[in-house]
Structures are given as structure tokens and as C-alpha cells.
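Let me begin by handing over the structure; questions about it come next.
Shown here: the complex without one of its protein chains, the others still in place.
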Amino acid sequence: MAEVLNQAGIQELLDNSPFISFMGLQVLSLDPEQGVIVIKMPMRPEFERRGGTGQIHGGAIAALIDIAGDYALVMRVGAGVPTINFRTDYLRPASDQHLTATATVRQAGRSIAVVDVDVHDGNGKLIAVGRGTYSMNAG
Amino acid sequence: MAEVLNQAGIQELLDNSPFISFMGLQVLSLDPEQGVIVIKMPMRPEFERRGGTGQIHGGAIAALIDIAGDYALVMRVGAGVPTINFRTDYLRPASDQHLTATATVRQAGRSIAVVDVDVHDGNGKLIAVGRGTYSMNAG
Amino acid sequence: MAEVLNQAGIQELLDNSPFISFMGLQVLSLDPEQGVIVIKMPMRPEFERRGGTGQIHGGAIAALIDIAGDYALVMRVGAGVPTINFRTDYLRPASDQHLTATATVRQAGRSIAVVDVDVHDGNGKLIAVGRGTYSMNAG
Partner (left out) sequence: MAEVLNQAGIQELLDNSPFISFMGLQVLSLDPEQGVIVIKMPMRPEFERRGGTGQIHGGAIAALIDIAGDYALVMRVGAGVPTINFRTDYLRPASDQHLTATATVRQAGRSIAVVDVDVHDGNGKLIAVGRGTYSMNAG
């Protein structure tokens, strides 16, 4: 599919969402040909899972996965698409650092799309993976 | 399993987490015999998925599911247990209201537990379902 | 939704599939009002996961879950609907006995349906749970 939104356009969409804006998500790069988008989530105090651990709560990571998967499709569709369902697997604790989500479209059909999301910490370690199904009907 | 934490003890654990405290989660009820806990998430402006829609972003709902599933086990184990993975299915948009997550332990073995979570809106409509697997080794 | 197929009609559809016919699935009961169908899978030698264990391979259980979820919707739609995705959780080994899958429709919208499946062994023990998403567009 053709690119319908560039990086600035996608960042503007992200910022327009109160939830995503609160999370502070930033588009780092995008590759519409390959269906890949990279989104950064900076650490913020509200993300800490237990005071003093410096570890990000898994709930914030799941939200990042949902959003990154969505925006791999936004890049093509031009607007947010509804998540049907998604799975989050946690591999390692996420330390007191920014996280980077790399979302890759595995298939985008007329009605359904499947996206994989890998989440790395600031040291490049894979800390979680996600897989989501999105509805292309209501895009 | 015997109850090891009562409602006040669980609420204190919730409040001790910066992330959960930010989300404003409140224990409404618990049934250690049946392995059921009910947790309320009040609406707050940062949860809105797009300005003016009054709809809660799915990422906040996924985080609620992860936490509610965890605390159905906390009730028994006495401390948070790591999420291995979980699935979130969205059924309907969540309107500008509080949500209620009802988490039910389906099985709690020595190493693995499986928990189902139903999420209802303020009108009692089922808006999302979750299913998570948690590690009982590191409880 | 109205019932469009009765038990004999559903059994005929099951038998028409070479795969399902090989698996020997039998409709035990159905409740179109509640969106519940119960399907039995008899043990057969090809299902054994390792010779001499008498335990059913998880792959056969996953197939049973997929099919039971589908037929909870067939009961309403009148034809098989495509599975979009599903999750299988194994709780206990399945002994050398028939299994019973109880599939319950959690939501059936115009384009998407979500179905939960509980699998019990011949002693009534819960040995696996499934959750699937099906497409209602191509029913």
C-alpha cells in the first residue's frame, strides 16, 4: 500500500490522543514499503511498577505494543484502526530506561491485519514481544 | 489456597505501585475461595483515546486486565507475581465512565496460573475480555 | 440470533468435513439462546502424544478447541465461519479418555465473534481452555 502519512503526520496523530500524549510516544523511523514503524517510549515516574525498582510496569509495555501495532497500519491507512485483540509476552524486566517498539506488518488484508511488535530496552535487549490483530474495515 | 491478604492489604499493595496508583485502581470486592477479585478503574483525562470521544484507550484497558489478573493471584500468594503473557480482546468501545475488571483464577498450579478477566463498563456491558498466564515460581 | 441449524444438522456438517470426521467429533448438546455447544472427542490411537502414555497430544486438543468455537457460531450462522486467531492454554495432561469441549459465545458482532472453550476430560477435570476470534463476514 502507498504511504499516506509521513513521520510528522503520524507524530501529530499520536500527539492528538490524550492517552498516547501522556505516554510520551515518539516516532523514531518508519518504512512504509516494509510496513515497519519504530516508536520510542521514554521512562516516566508513573510507569514504575514498584517504587524504587526502576522497572517499567508491564501494563505500560502492553499499551505501547497495542499502539505501535496500530501505527504500523496508520502509516498506510491514514487513521487509527481498531485493535481486535493482541497478545503480550514478557521476556525480561524492563529497566529504568526508554523502550523502543518495532512494529512490523505481517499481513494486511481487506478486513484484517496482523502486526508483530518487538520491544527493546535502551541497551538493545529484547524485553517483550507482541502480536496484534486489527480491523481494517473501520480504519 | 488460604487467603493471605485481605481487601485493605491488597489495596495497600496496589497503592504502593506508582503505575497502579496513577491508574487509580480500587479493590471493590474479593472472594479468595472462588479466586475472584473485582477492581475498579475510574475514568481520568489521560485515558481518553482521542480528544472529545470520551472513550478509554485500549492500552489502559489492557493494563487493567494485566493488573486485575495479577491481583487475583496476589490475593492468594501475598505478593505480585510476574505475568508471562496475556491476551486482550476488545468487544465494544469503552465510554467515558469507570470500568470494572472481574478476574477469576481458572487454575493455579505450582509453577503456572491462568486467570480470566472480564471488563465491564459503568452500564454493566462487557467491553473487553482478557486471559493471562502468570508465574507462581517467583511470587 | 435465531437458531438456524439443529443438532442433527450440525452433526451432518461436522461429518461432511474429512478432518472433523477423522477426529470423530460428536455434538452432545446445544443451547442457541445462550450460545453454547458441547462437543465430544473420543480417544483414538492416533491422538496419543507418546506411545504408552495414554495422553492425548495437545495438537489434537487445539484442533478440538478451534472446531468447537467455530460450531458455537455455526449453530447461529448456518455455515462454518473462518477462524481469525485463537489461543490455547493447557492446564493438565489429558488422559486416555474422551474429551468434552464446551464452547460459549462471548460476543457475536456483525464482523467479529469471540468464543470461549473449556475442555474437560472424562472425569470432569478442566484440562485446557481456549479463546478464539472468528470472522462473521464470510460465514
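Letters A, B and C name the chains as they come in the text, with residue numbers starting at 1 for each one.
Quick note on the criterion: contacts are C-beta pairs under 8 Å (C-beta built on N, C-alpha and C of every residue); 3 or more make two chains touch, one makes a residue touch a chain.
Quick caveat: nothing in here was measured; it's all calculated off a predicted structure.
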Which of C:L5, C:I67, C:A103 or C:V117 contacts the chain that the document leaves out: C:I67
Given A:V4, A:L28, A:A79 or A:L126, the one touching the chain that is not displayed: A:L126
Chain A residues that touch the omitted chain in the full complex: 87, 89, 91-92, 106-107, 109, 114, 116, 126, 129, 131, 133
Residues in chain C touching the chain absent from view: 16-20, 22-23, 45-51, 56-60, 62-64, 66-67, 80, 82-90
Residues of chain B (touch criterion as defined above) contacting the omitted chain: 84-85, 87, 111-112, 114, 133, 135, 137
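In this section, only the chains that are shown with their structure count from here on.
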Most centrally placed chain - per-chain CA mean versus overall CA mean: B
Shared interface numbering between chain B and chain A [over half = same, under half = different]: same
Size of the rotation, in steps of 5 degrees, that lays the CA trace of chain B over chain C: 180
Averaged-CA centre spacing for the pair chain B and chain A, given as whole angstrom: 22
For chain C, residues that touch 2 or more chains besides their own: 87, 114, 133
